[in-house]
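A quick write-up on the structure given underneath.
Of the protein chains in this complex, all but one are displayed in their positions.
Up next, subunit A:
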Amino acid sequence: MQARMPSESPACETVELQIRRQDGPTTKPYWQTFVCPVRPGANVVSLLMDLREHCVTQDGTRVDPVAFEHNCMEEVCGACAMLINGSPRPACSALIAELEAPIRLEPLPKFPVVRDLMVDRAALFAHLKRVKAWIKLDGPWDVHERAPRVSPKEWQANYLYSRCMSCGCCMAACPQFGPQFGSQFGPEASFVGPAPLAQVRLMNAHPTGRYDKAERLHAIMADGGLSDCGNAQNCVRVCPKAIPLTTAIGELGRETTLQAFKDLFGPH
């Protein structure tokens, strides 16, 4: 295939791309610079897809294609979150035309790098499990109830939290989140992070989920729970879905205060 060097097509607009690469989970990261042609309406994911076809650095060296994750291309799956010019955000909704060049791409911090821009977000799922972010719909028995009703106002508030796509941007920006802050109890006791806390807020408000409210509150009152939040509030600033994470944290603060009161003085 004929190389499409930017210099050969002066009519085509190009952009400089600086990518922090890492060959494996334990190898040292290094930077590479690429000059990529930009198609109208391109975003970071589409640029990386184009780059994959023709992965040649600025100085003409052919290198391994850049590993990255993507899926929905409409900011609902969360797979493509990475650091773009220093801010954590989904790459698919980061339009090249709106970004300052050169564009710096780094893997999402706080999560272990698998390769290049691909990170392992298993911790996010583990933390969702820690806070019991699920709803027990039914047991092995027949549930004779119809779906409970929710007022439109309540539904509207809950909907905001249901938009979470587990991209991990809030966790990446959180100064309290990180496996290195596992305290004496090991990394599994590190701060659960804003996204799982917001899910506790959502599940506790669910007409069926509220039956397990105390269990979830107890889960976030343990090590690495809500009390590890430092109120830096970066989470709510970087959330691509504009989820009111800090409102959830404030509401959970109130709920845990009441729960502690109940635990101390009853009724349980």
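The criterion applied here is as follows: a residue touches a chain if its C-beta (ideal position, glycine included) is under 8 Å from a C-beta of that chain, and two chains touch if they have at least 3 such contacts; residues count from 1.
FYI, contacts and distances are computed from a predicted model.
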Answering from "Radical SAM/Cys-rich protein", "ABC transporter permease", "Succinate dehydrogenase" or "Cell division protein FtsQ": the UniProt protein name of the missing subunit is "Succinate dehydrogenase"
Sole contact to the chain not displayed, among A:78, A:194, A:225 or A:240:
A:225
In the full complex, subunit A touches the hidden chain through residues 86, 130, 173, 175-176, 178, 181, 183, 191, 217-219, 221-223, 225, 227-234, 236-238, 244, 246-247, 249-260, 263-264
